[in-house]
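Before I ask anything, let me first share the structure, which is written out below as structure tokens.
With one protein chain removed, the remaining protein chains of the complex are shown where they sit.
As written, the chain order gives the labels A, B and C, with residue 1 at the start of each chain.
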Amino acid sequence: MEKITLTVDHSILTNARKAARKKNRARFMNKMKKNKAAVAGGIIIALYLLIFLIGPLLAPYDPYDVQLEQKLQAPSLEHLMGTDDKGRDIFSRILYGSRLSIGVGFSAVLFGGTIGTILGLIAGYYGKWIDSIISRILDIMLAFPGILLALAIVSALGPSLINVTIAVGFFSIPMFARIVRGSTMEVKKLEYIDAVKTLGANDFTILAKHVFPNILSPIIVQASMRLATAILSAAGLSFLGLGAQPPSPEWGAMLSSGRDFIFTAPYMAMFPGIMISILVLGFNLFGDGLRDALDPRMKN
Amino acid sequence: MKDEKVLEVKNLQTYFYSSEGIAKAVDGVSFTLHKGETLGIVGESGCGKSMTSLSLLRLVPSPPGKIINGEILLNNTDLLKLSDEELRKIRGNKISMIFQEPMTSLNPVLTVGEQIAETIRLHQGLSRKEAWQKAVEMIRLVGIPAPEKRAKQEPYQLSGGMRQRIMIAMALACTPDVLIADEPTTALDVTIQAQIIDIIRNLQQQLGMSIIFITHDLGVVAEICDKIAVMYAGQVVEEGATDSIFAKPLHPYTNGLIQSLPKLYEDQEELSTIHGTVPSTYDYPIGCRYAERCPFATDLCHDQQPDLMTVVDDKKVRCWMYSEEWQGKHLRGAV
Amino acid sequence: MTLFILKRLAQIIPVTLGVTLVVFLIMQMIPGDPAIILAGEGASTETVEELRENLGLNKPLYVQYGEYVNDLLHGDMGHSLKNKQPVLEEIATRLPITIELAFYSILITIVLGLIAGIISAIRPYSIIDASFMVVALLGISLPSFWLGILLMYVFSVQLQWLPVAGWDSAKHIILPAITLGAGGAAIVARMTRSSMLDVVNQDYIRTAKAKGLKGYVIIAKHALRNALIPVITVVGLQFGSLLGGTVLVESVFAVNGLGRMIVDAIRTRDIPVVQGGVLVASLIFVVINLAVDIMYRLFNKRIDLN
Partner (left out) sequence: MTTKNMHKPLLQVKDLKQHFALKKEKLFGEKQVVKAVDGVSFDIMPGETLSIVGESGCGKSTTGRSILRLDEPTAGEVLLFGKNLVEMTKKELRLARKDIQIIFQDPYASLNPRRTIRQMLTEAMSIQKVVPPAQQEARMLELMSFVGLRPEYLERYPHEFSGGQRQRIGIARALAVNPKLIICDESVSALDVSIQAQILNLLKKLQRELDLTFLFISHDLSVVRHISDRVMVMYLGKVVEIADKHSLFSQPHHPYTKALFSSIPIIDKEHRKERILLKGDIPSPLNPPSGCSFHTRCPFATDKCKAEIPNLRDITPTHKVACHFAENLV
């Protein structure tokens, strides 16, 4: 075969590369912009993250400062959300508590998501007996209804916020693993996987470069939805007195102590509840929107 | 009898509206179908042939699709002017339709007998029992052995070829005037395709309906159709009797299409091709839509859109080469 | 079909064993000496040793597990550390309450969820659809324990229509059942809607339209049956969330069911009661899952072909 000499102006290639990247980003942003729900969710999450980062700096009072003479004051300019039964400023406690409530959610999902994704990738890609074993273990984990598995774990490890994180993360493992396993099995069947196999790529390369990037969308969607559930579950466990312990300003715990004063000081339970609900709403909206933007099957 | 017009479509335009713009899927399509005749609509993917067929029964998914202009005259009644209720009585009764995917076009949770019988009950007002018997008869008619048993089965228990036969039985149950067949054999193997074509042809002779046969397969068209409309970029570019179109295609696109098929009875070192790609439905050129790919294109072609003009007898073509303007400059019959 | 049921039954055995193993291991996860914990703080060394001997805590782990399963098979879930009563007896008095609560809640989940989902899907992107979906979104976002408190505040404290807590009359059931069923109803509604919208775009619906069928026949006969198939699975999963949710809702409304029993037992570190409660709830869920799977299979015969 004749040797072909090619002269190409390399600036054309570099420019083409830049343009391609820009176009891709613009396409995704465009899709997201059209999705009002996702944008609303994104804004909510961003606001909470802001509170998470700088909230404690804004707090007007010490969240642990007991002022019994100021107890159970209704919301006012002085105490935006009122004071609790120990006279602590609820607004300040909410700001401080954001670190706990949001942090627990993220840590738990990071923990469960990582393990679940790895298990799902392995089970889905290798199939056969490896899949059988992993799937059976997941079945057992899923046989525990709702947060009961987390509850059981906390009962053994003892009540604390860290244990709640572990427990909630643990029970989200099978949710991730299932989604990832299913998506992996779908992607594995696609011809481009066969093509790279034929080129001689090893399993790790195939999984890391060709399978994982293509199942990222369902993982991100799942993570967003799971964050909502994880925050709810963690708050629930704290509400039951099994997570953060008084005087911690964790929102679930605050809600729990507020419930005894529902006749006299309903705002004690209202504000932490509102904070949890809006945050969870944000993640649900974001997850919904993301799914619509990323999942080709959901397209009209 | 052949001269009796059954269906006449005039200047049909179906557009799709999305954030990316307006897709002119069907852009001014006209044709006439006579009694007992088979009209083939051919073209490559995206040319608008399927959307034309869906428009005829107003089945275009809406939104985003919308029929914005035209007339669809069935025995001189304009279907586009009917109320939904009036149109409903025509669907499946006067005009019926079969689709490309026999796997997904039948309801997976109902028996095939019931799916045929419900059409019969609806349009002919027969009792449950009578309708069921008629359904079984229809299944027998399309050549499925043991029709009594098959009628009670659900679609997943049947093969692809059998499901397409069921679709045909369903479509013909009320002896319609027009059958629209949208790529009915594309998903099937050749030996099964041959069976289905055979059945459609036989039943046409028995029942006398007119057929609109939509396909991308020139061979199938050549075998089954009396006349052909070739579509390109939302428009009919050539129309005429099947034999004359294959013997002497007038439009450069029709010619290119026929030439790029590998021949079964001839050795060729290289196939002739049409260079380039179809223009985007969102952004058609102002001139002839084929000009960019056409080896004969001139400035005139790029600047102005040609009309579908009658050349000889019944043959129509949308190409400047056959116009008077062109005659002055070039010799006729450059193809 | 019979083979499927038998296979599915056979699958239950390893899952059930797995569940018992996990519940058994909970005991092992406790930091420190289980004998000391079981004996209670401040117990003398002899008491601890005696307990260790009695409960076989000095035997190898697998022997202990074997004995645990053997005891379970004989209906022995151990004794409460607090009141020394058999755990099974305690569960027997609590379970009916929880089942009653769960029954009404799942009823709310299914009925409300399906109706809202179908109405939304028939008129997608309409005002009624939008309002249903906003409510559904709230339904999945509000923590049940907070929703419970809100409802209690409105209907019991402010309006005084319904009792605050307890489990004595039909009126007592209303708020907890709504609280517990609301989240599920929201999920079922969303699922039904998206499943319906999915089905409406299928080829066979186009076929039905091409046949000239009436709109309501297409919805009721052709679309709904297919759309409900994936909803079955979702309803099945809701049973799980529901059983888990009883823990929170029973605590909010002071209902003396299984959930509250577990929470109280965790607070007092009454481990055998926790084990028994979690085990029973899980086994119930395993059986419900089996039933749901069989139903799914009955409705969807196409499964597994190809």
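Note that a contact is a pair of C-beta atoms (placed from the backbone, for glycine too) under 8 Å apart; a residue touches a chain by one contact, two chains touch by 3 or more.
No experiment lies behind these values; they were computed from the predicted model shown.
K.L.:
Among B:82, B:207 or B:258, single out the residue that touches the unshown chain.
P.N.:
Considering all chains, including the one not shown, the answer is B:258.
K.L.:
Which residue, B:6, B:139, B:166 or B:220, contacts the hidden chain when the whole complex is considered?
P.N.:
That would be B:220, which touches the missing chain.
K.L.:
Out of B:4, B:20 or B:198, which residue would touch the omitted chain in the full complex?
P.N.:
Once the missing chain is taken into account, the touching residue is B:198.
K.L.:
In the complete complex, which positions of chain B touch the hidden chain?
P.N.:
Counting only chain B, the missing chain is touched by 44-45, 159, 161-162, 189-195, 197-198, 216-220, 222-223, 243, 246, 256-258, 260-265, 268-275, 277.
K.L.:
Spell out the interface residues on chain A facing the chain that's missing from view.
P.N.:
Considering the whole complex, chain A reaches the absent chain at 1, 4, 6, 8, 12-13, 16-17, 19-20, 24, 190-192, 194-202, 205, 209-210, 213-214.
Following the convention adopted for this analysis, only the chains that are shown with their structure count from here on.
K.L.:
Name the chain pair with more contacting C-beta pairs, choosing from A-C and B-C.
P.N.:
A-C
K.L.:
With centres defined as the mean C-alpha position, give me the chain B-chain C separation in Å.
P.N.:
For chain B versus chain C, the centre distance works out to 54 Å.
K.L.:
Of all residues in chain C, which are in touch with two or more distinct other chains?
P.N.:
Within chain C, no residue contacts more than one other chain.
K.L.:
What residues of chain B sit close enough to touch chain C in their complex?
P.N.:
Per the stated touch rule, the residues are 57, 59, 61, 88-93, 96-97, 99, 101, 104-110, 118-119, 122-123, 154, 156, 167, 170.
K.L.:
Any idea which chain C residues touch chain B in the complex?
P.N.:
Per the touch definition, chain C meets chain B at residues 201-204, 206-214, 217, 221-222, 225-226, 299, 301-302, 305.
K.L.:
Can you tell me which positions in chain A touch chain C when the two form their complex?
P.N.:
The touching residues are 136-137, 139-149, 151-159, 228, 232, 235-236, 239-242, 252, 255, 259, 262-263, 266, 269, 273, 276-278, 280-281, 284-285, 288.
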